[in-house]
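Removed: one protein chain of the complex. Kept in place: all other protein chains.
Take a look at chain A:
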Amino acid sequence: MSDNDQQLRVSKIRNGTVLDHIAGGQALNVLAILGIDGTSGDSVSVAMNMPSDRLGHKDVVKVEGRELSQDEVDVLSLIAPAATINIIRDYDVIEKRRVERPSVVEGVLECPNHNCITTEDEPVDSRFAVGDDGVRCEYCDTIIRDDLPAHILAE
């Protein structure tokens, strides 16, 4: 069964964004990174661990009523590098994109160093430089290599 057939299991959306080919099990982290928690009232559907030819298992997230920008989706490269983004208008895919690894991510991750100034009540967002095998806090130089989702900032 192809990925396309599987996708039909999740209801189609009229306008918004479909995030496909998310690594299996990462859908909730994807929502957390994007700051989507359902409180805005838009409908969000999540399908987890769908069979996928490419990934074995994949997650799919559909966000009704919101078109995600390239900058917004690029942060997903940290946890879902294979993700594809379809922008939907009136049930049609009007644009297909891939996530690209950004050089810097701001306000997305929390620095694990509790003595880092970005963890204090200061008017500054966390900022991490993205490297080949991890991210590095631009303020205190702490490197995060493993388990990035555990460091996603709670909104």
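Throughout what follows, a contact is a pair of C-beta atoms (placed from the backbone, for glycine too) under 8 Å apart; a residue touches a chain by one contact, two chains touch by 3 or more; residues count from 1.
Simple rule for what comes next: contacts and distances are computed from a predicted model.
Peer 1: The chain dropped from view, which UniProt name applies: "A-type ATP synthase subunit B", "Nickel import system ATP-binding protein NikD", "Aspartate carbamoyltransferase" or "Amino acid ABC transporter permease"?
Peer 2: The record names the chain that does not appear here as "Aspartate carbamoyltransferase".
Peer 1: Pick out which of A:S45, A:S77 or A:N113 touches the chain that's been left out of the picture.
Peer 2: Of the listed residues, the one touching the omitted chain is A:N113.
Peer 1: With the full complex in mind, choose from A:D90, A:D121 or A:D147 the residue touching the hidden chain.
Peer 2: Going through A:D90, A:D121 or A:D147 one by one, A:D121 is the residue touching the chain not shown.
Peer 1: Using the document's contact rule, name the residues of chain A that touch the chain not shown here.
Peer 2: Residues of chain A in touch with the missing chain: 113, 115-118, 120-124, 136-143.
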